[in-house]
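The excerpt is restricted to a subset of chains, each kept in its original location.
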Amino acid sequence: MQSQPVSIFERAFKKLVPGGLEAVGRRGSDIMNIAADLPEADITAVKEWIDNCLAQNGGQVEARNRAAMLGRAYLKLSVTGKTRFLGLLAEHYGVNESSVEKAIDQWHNAKSSQKTEAAQALRRALEPSRTALLKQFNGVPSGVKFLVDMRDELLTFCKDYPALKSLETDLQDLLATWFDIGLLQLEEINWHSSAAMLEKLIAYEAVHAIKSWNDLKNRLDSDRRCFAFIHPNMPDEPLIFVEVALVNGLAGNVQKLLDEDAPTQDIDTADTAIFYSISNAQRGLAGISFGNFLIKQVVKKLRDEFPQLKQFATLSPIPGFRRWLENTTAEQLAHLPGGEQWLSYPPPRDPVLANQTDTTGGQQEAILKLAASYLCSTKPDSGRANDPVAHFHLSNGAQVARLNWMADTSDKGLKQSAGLMVNYLYELPKIVHRSQQYTSIGAVSQSSAIKKLLK
Amino acid sequence: MQSQPVSIFERAFKKLVPGGLEAVGRRGSDIMNIAADLPEADITAVKEWIDNCLAQNGGQVEARNRAAMLGRAYLKLSVTGKTRFLGLLAEHYGVNESSVEKAIDQWHNAKSSQKTEAAQALRRALEPSRTALLKQFNGVPSGVKFLVDMRDELLTFCKDYPALKSLETDLQDLLATWFDIGLLQLEEINWHSSAAMLEKLIAYEAVHAIKSWNDLKNRLDSDRRCFAFIHPNMPDEPLIFVEVALVNGLAGNVQKLLDEDAPTQDIDTADTAIFYSISNAQRGLAGISFGNFLIKQVVKKLRDEFPQLKQFATLSPIPGFRRWLENTTAEQLAHLPGGEQWLSYPPPRDPVLANQTDTTGGQQEAILKLAASYLCSTKPDSGRANDPVAHFHLSNGAQVARLNWMADTSDKGLKQSAGLMVNYLYELPKIVHRSQQYTSIGAVSQSSAIKKLLK
């Protein structure tokens, strides 16, 4: 995670009312003087401070001021201090078990007409007390980003401290409410966007790394579009963003697409929108999904701006392909289209080297057939596609449309996807149906080209 | 409530992706053809539609489209139809009792280390299934306002149909999350604000009615300020707003303050900000409180813009005074400051007529003393001030500062407050302490002038 400077709350305090940092600070000397590792001796001060926040003594505004002060103290802690702090929240500010028992009794004893009320009461009893504290950060400038980053840290800490898991889950529930899709804004990102926003694209792009401001500028040229979801309380932070190229026909090579020296496409004659990169930007929001909405709203936007567009498709990696190929036994392969052909070549059978050694095109053919098999197969238990990217687009209603040879020759592209890329096609009138078919019975829609490979 | 035109969703559909109303409409003929009174025969169609929304079959985007279609159908219903629809939600889409029982068992059987997880599972089992449906409206343009207005209607319907109460409470819980103070924006409203916003002020002003656009313009003149909280999903709708006058010294008469012919105050020499009207604008958000935050953030804003301001105070009605005076027995009055004096006048003792009949000032003196008593007294059971407006400001940390004779001579002012108005004073350094004193022990801070009246 990008750790936040303590100063984010300093600035926050200046916006708070009334009195600001100074006023709370005088009352907050205890909490500001705790040691970075949060030794036992300082735990009491922290507890007292938290209790004061929860008591809302002095009004809600004061409580938020205190929460901000607490956040500031947290940011000054070391990793050890932070885990101790979070452990305190996880263990001491959970649900009150006896209250829960009492509410369960009331539920059991409730008459039919009071059942609903009893359910509500029980639900409230099950709300951990820390939730009220976490919610107070919403009212603090930068407080939402603070919690998103805290969850990012928690996801890391949880590996070593499973006791923090419940806190992490609570935080996810809370963030899921605040980051409901209805509260997000779809924003077009271009060269007129703020540098504060654009530097985040450079930092967060997860599919095809942005190498420089020039690379970024090229991706925001007149024949490109970029869209992000933004939350009103984190105005400079993309939550997820998609990069789109306007081209003629399906694009089949990402290096060509990103070539800074390539001529600019005349957007008035482009007939295809290629979604070539989708990146989640906030690890702290892991598990809260935006991609489905993003793609569909962007399709809507593009259709409004460019009525002449005829195709909406992705140019996507197949990140699990090479590992799958290596982990699949010869026996299993032999039953798949292209399998025997592939096995007929002498080891080491390397799809990446194939490009150089494949004089007849036979290796290429075999690999494309196997890749088609991989993409269109689902796991027996879950019914989900083997490939995670495939699963995402198929559940959104896309079709596996075309495989592209030597389409991503970057190190990562070769290593994960054997240089292959796939176009997923979004055909608007068929999206709902395809999504239903995939979700309910694991049916993967295939273009005729893919079907041919699978014969 | 202002009932919404069906067309709000028509427009919403055009913004939805992809396909819009038309596409969903073809699939939604059943739901669009239900009769206005929602007869039994149509209930099945509604149920099926709701179940489809909840199943999210076809993807989340499709589900939101379906929710919008459902909302559109709802808006076409008669009052009878609406209550039947809401009744359906209240009764058939609650919690699944057997799931709850199962989760309670698991909670009881959980080991200490699994207790938290079991609590989370139980909490989820207690979530009524309708909540997922209600949440989908957040993703629909105008959907949040739709729910706010639906709760407004529910508050009315509940009186006759108590079974709807649980739905109303669920909705309040949901709206409370979305309308968390941290998600609201404080917006300055002035003559440069949109007419769409300004017409809402005219409609919603609850304290001193705005008579015309000219009256409104006068209240937004250079020596006035107006601020509102806005939710990003309801951009033209104030949630609560406050009107402020910049004056010299405490203002003591609201008709003078609102006189359109009065000269404009030079704001550079004003030393006092008078909060003369605070109105909640959305009945559908009843029980979700913003006033405390509003006042304090506005104080902060005003201090930034006008560093020379020395006092922040209200000019407030005393809406419960006259009724209290009439309902208090002579015996009780006799024990209060001013009581005997007041009783010494022959009946009918009418504080409003006093203005004309009071030749010596004695009646006025008695009434002011009694009003001071009323304002500073708290209910024995709750410790809350008798007067609701007093309770609001005292819990925010204000002081009862000054009583004003014949300060609001409007019909409403005479009828409720006997023409009196009171200034509550917000002294910044003392706000937290006063709020604590009032909340914890019911102590009411009084100026020396008020103390004198109470002697």
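Think of it as A and B in the order they're written, each chain with its own count starting at 1.
Here, a residue touches a chain if its C-beta (ideal position, glycine included) is under 8 Å from a C-beta of that chain, and two chains touch if they have at least 3 such contacts.
Since the structure is predicted, the reported quantities are computational estimates derived from the model, not experimental observations.
Student: Count all the copies in this homomeric complex, not only the 2 that are shown.
Tutor: The complete complex, not just the displayed part, contains 4 copies.
The criterion applied here is as follows: only the chains that are shown with their structure count from here on.
Student: How many angstrom lie between the CA centroids of chain A and chain B, rounded to a whole number?
Tutor: 37
Student: Which residues of chain B touch chain A once you look at their complex with the stated criterion?
Tutor: Going through chain B, the ones touching chain A are 15-19, 23, 57-62, 64, 90, 94-95, 97, 100, 104, 107, 115-117, 119-120, 122-123, 126-128, 135, 137-140, 143-144, 165-166, 169-170, 177-178, 180-183, 185, 232-233, 292-293, 296-297, 299-300, 303, 395-397, 428-429, 431-433, 435-436, 439-440.
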